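Starting off with a structure, shown below.
Apart from one protein chain that is not included, each protein chain of the complex appears where it belongs.
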Amino acid sequence: MIRRAAVHRVAMRHPGDVAAIEALFDAGVPDPRDVVAILGKTEGNGCVNDFTRAFAVQSLTQMLAVRLGTAPAEVAHRVAMVMSGGTEGGLSPHFLVFSVGRTDAAANPAGALAIATAFTRDFAPEEIGRMAQVEATAEAIRAAASGMAEIHYVQIKCPLLTTERIAEAASRGATVATHDTYASMGLSRGASALGVALALGEVARDALADAAIGSDTALYSGRAGTSAGVELMRNEIILFGMSPDWAGDLVIAHDVMADAIDLPAVQRALRAAGLDAGGGQLPDAEQARLVAVLAKAEPSSDGRIRGARHIMNEDSDINATRHARALVGGVIAAATGRTALFVSGGAEHQGPDGGGPVAVIARRADL
Amino acid sequence: MIRRAAVHRVAMRHPGDVAAIEALFDAGVPDPRDVVAILGKTEGNGCVNDFTRAFAVQSLTQMLAVRLGTAPAEVAHRVAMVMSGGTEGGLSPHFLVFSVGRTDAAANPAGALAIATAFTRDFAPEEIGRMAQVEATAEAIRAAASGMAEIHYVQIKCPLLTTERIAEAASRGATVATHDTYASMGLSRGASALGVALALGEVARDALADAAIGSDTALYSGRAGTSAGVELMRNEIILFGMSPDWAGDLVIAHDVMADAIDLPAVQRALRAAGLDAGGGQLPDAEQARLVAVLAKAEPSSDGRIRGARHIMNEDSDINATRHARALVGGVIAAATGRTALFVSGGAEHQGPDGGGPVAVIARRADL
Amino acid sequence: MIRRAAVHRVAMRHPGDVAAIEALFDAGVPDPRDVVAILGKTEGNGCVNDFTRAFAVQSLTQMLAVRLGTAPAEVAHRVAMVMSGGTEGGLSPHFLVFSVGRTDAAANPAGALAIATAFTRDFAPEEIGRMAQVEATAEAIRAAASGMAEIHYVQIKCPLLTTERIAEAASRGATVATHDTYASMGLSRGASALGVALALGEVARDALADAAIGSDTALYSGRAGTSAGVELMRNEIILFGMSPDWAGDLVIAHDVMADAIDLPAVQRALRAAGLDAGGGQLPDAEQARLVAVLAKAEPSSDGRIRGARHIMNEDSDINATRHARALVGGVIAAATGRTALFVSGGAEHQGPDGGGPVAVIARRADL
Partner (left out) sequence: MIRRAAVHRVAMRHPGDVAAIEALFDAGVPDPRDVVAILGKTEGNGCVNDFTRAFAVQSLTQMLAVRLGTAPAEVAHRVAMVMSGGTEGGLSPHFLVFSVGRTDAAANPAGALAIATAFTRDFAPEEIGRMAQVEATAEAIRAAASGMAEIHYVQIKCPLLTTERIAEAASRGATVATHDTYASMGLSRGASALGVALALGEVARDALADAAIGSDTALYSGRAGTSAGVELMRNEIILFGMSPDWAGDLVIAHDVMADAIDLPAVQRALRAAGLDAGGGQLPDAEQARLVAVLAKAEPSSDGRIRGARHIMNEDSDINATRHARALVGGVIAAATGRTALFVSGGAEHQGPDGGGPVAVIARRADL
């Protein structure tokens, strides 16, 4: 009996709608007990006051608690849930359900999608957004990556600073990385991404320092997707890679978009996952094998894309990250012919300035 | 001496910044006296309270009045100005300056870009959004199209209803198409687009009726781009086509996007204009010959793109047209590798529901 | 043993935070079994895609199900919950918990706050926004009002049309009031408010007709607050009045704001409830006796306030109802010195055009 990963993509009619996942369970695949992670793209603003994320998590937790016959608190320990707010442009709200089962089937010599979850210890407020978070994250990834031939994407949910946490640190005479709670989200995302870069050898240890976090955009991981949440103090990590020890017909590959309109990078990632659009948009047959796309989006800090001015950073009516998700969603939809894409914002140290990682999970053609 | 059309694309740093156009004039090309039309993509919300359009027009008018040594009012008669608000996602604010000069050069046997402007009579308020507007528009287009072998894009600026205009009509016992001034913008854009469809034989006369305007989405033009403005009561029309009687190295072609993510349609339009991306994104050499892209964007009315739900119509924080421009801008940027694209919203009867026309102006490779 | 109404006002830290209500239960007052209604002011946009309302209802339902030892579905039958989205300007998110207990105390000869809930039958889609809804609502109110000397405020949660419901009606050959689902919310709110007006004798039966609903702003109730929700097909009604048969020290009074800045109307309502600011802002002692303020806000349809233009209806970045809540919230906060105010938008037939009802619940000074 070896492990086999499965990924199911289902639509939601609103952030509290988990009926499509229940339908999967009712149909018997996957078994609720095999679910290890659920990613969701919800239709909020993806910023500070986006409550669609918490609403979706609460709805998922309630439903899973019943299906698993456990307490809601227990569900949170068993299933990693990462909700990304913001379906601007044409992005379509959806859930990605990741499960790991056992099978008698032989391992796939060419390798198959492997999924692992890992957790760091709880961080002290003064560690958030600093090297302590970077190193603990890298350590957890190294431990969990054993047995994976390649890591293609690392999704991390990380903590942020609140007024209470800053005060608690101060009461111990400790100083935090920033007193701006919103800024702490970016620093925590950045430190977590640099932890991935360190673990995967994308960045050298001696190139890293507290001062570089959130400032040196030349340092980044091409395989990290991180998001900050107020409900935890540790980093929750989901690794996606290929392993010759796993069974199944799923493949994952990735590439890095150099800027927000880097269609060729998206097409390279698709080809690496065995999907070929001949340069254009995926034909139906190929698209049928496309399971999921995970990408990060952010406005370039210099306010330009290939020399032309964009207004994302100057628009006081629409948050810059909302513009960026809509744009990158359009570029990836152009390549794939699909709008149910997990494009999330806040890409500090996740890909180059203005660009970002793009990972593709697909089903093999020969199966 | 025959006619030769020229098109210059320049950036603006803000809606009142016409310095780049003045630099063109200072360099001698084009001659301000040859300018027939200026299109501008400004960074407003593109909706009701978008004053970036009027600000840009006022700035252009002031500058041209000085350059031409005429009164501002005279400038408005000489140069058709159409400002489209909304540079969501990665769209870059820019002006497109269209001029027509005379040359000793021979006409291009293969045809060259030809530009013509036309105007209808002023409409009575009760004619706006109705067949009277459709027919007068078609008539003006037919008259202006003489000598053009093919028409590829027709840009129209049309009037809208205001409380005062509705009252004036009522005082004569006339009833208007709608008492909702915002809705009147859509009806006027739709009637103008159907005027194009009628003139170009895209729709049969007997398929048209007042009741169909704004409601029967099966009726549309694949070559119309219309926008409503409060400052006029007539339709101002700019025709873009190919003519064997004109000189120059510019070519225009068009296609119709079936939906918002129809990359293949964009690529067909590029190829028809002599630009080939081999299915991917335009390489630099090809992109250097891309002069302008004109397209329309709108959210599909059924709330879906290829079966997947989009949230454009339900988002009460961001107007649906803003989402649509960001998305279509991303798709066209994916194909062209450029963000200075004239993507405008409000596509009633301009292309199919959820899709829209896309026109490409390019420079010939062999020149 | 006679009835005594209690009202508790508690803050929420986010739409899913019901901890403050749990703290009340833990302290023993009120008894969860006595709770008849919970109103909540949540920090969403109060428009189409405001999910803070459903999130709050889900959180309340979960918590009450545990406290009452019943199924979530049962909670919905026992406790009427009305969440109003939108805390613009300075409005503070909060819950109002209404409970009815029994006491040996004597009835208050001067009358005391009395609360009653009522429900209509489920409506057919074609009845929504029409006289059938008006009359069924009036009937339910008359039945529930028995024993109340005066009715001062009637909060109603009413259904709306969805694409599915419109289709179901069509399948039976029935036509609905509108095919615009967003517009159906306004028609349902309006019909429900006219039901209140009819029941309370504010409008004569023969002045009402389907055509007047949503159009004749001269017809309105000065004591209705209605909101539409997708989760029900009937009208859920909460009546607030004074009764000589009830015990307790709570008083309710109301007045009607003629426009959005009608401070005198707010001050009249406060005085009628026994609170006097001497024309200015409530002093602390008086404010301590102010339990709750319920009011409706909407932009005037003519775009003016006392002759001066407002931009609420032209702002395409901020929904008009958000501007209106911020403004009316400021006016009532000026009078009361408090920002935890239940100011909700969408005031069709609830007060005059641009104005709205304002109800005050206070504690008697002499107790």
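Should a chain be cited, it is by its letter among A, B and C, assigned in written order, with residues numbered from 1 in that chain.
Here, contacts are C-beta pairs under 8 Å (C-beta built on N, C-alpha and C of every residue); 3 or more make two chains touch, one makes a residue touch a chain.
All of these numbers come straight from a predicted model, not from anything done at the bench.
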(request) Check the options B:58, B:287 or B:313 and report the residue that touches the missing chain. (result) B:58
(message) One chain is left out of this view; which of C:39, C:96 or C:335 touches it in the full complex?
(response) C:335
(message) Tell me which stretches of subunit A touch the chain missing from the display.
(response) 45, 47-50, 311, 314-317, 319
(request) Identify the residues of subunit C touching the omitted chain, counting contacts across the whole complex. (result) 11, 13, 43, 45, 87-94, 260-261, 263-264, 266-267, 277-281, 305-306, 308-312, 314-315, 317-318, 322-324, 326-331, 333-335, 337-340
(message) Give me the subunit B residues in contact with the hidden chain, please.
(response) 14-16, 43-44, 49, 51-52, 54-55, 58-59, 62, 317
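Quick note on the criterion: only the chains that are shown with their structure count from here on.
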(request) State, to the nearest whole Å, the distance from the C-alpha centre of subunit B to the C-alpha centre of subunit C. (result) 47
(message) Show the residues in subunit C shared as contacts by 2 or more other chains, in ascending order.
(response) 49, 317
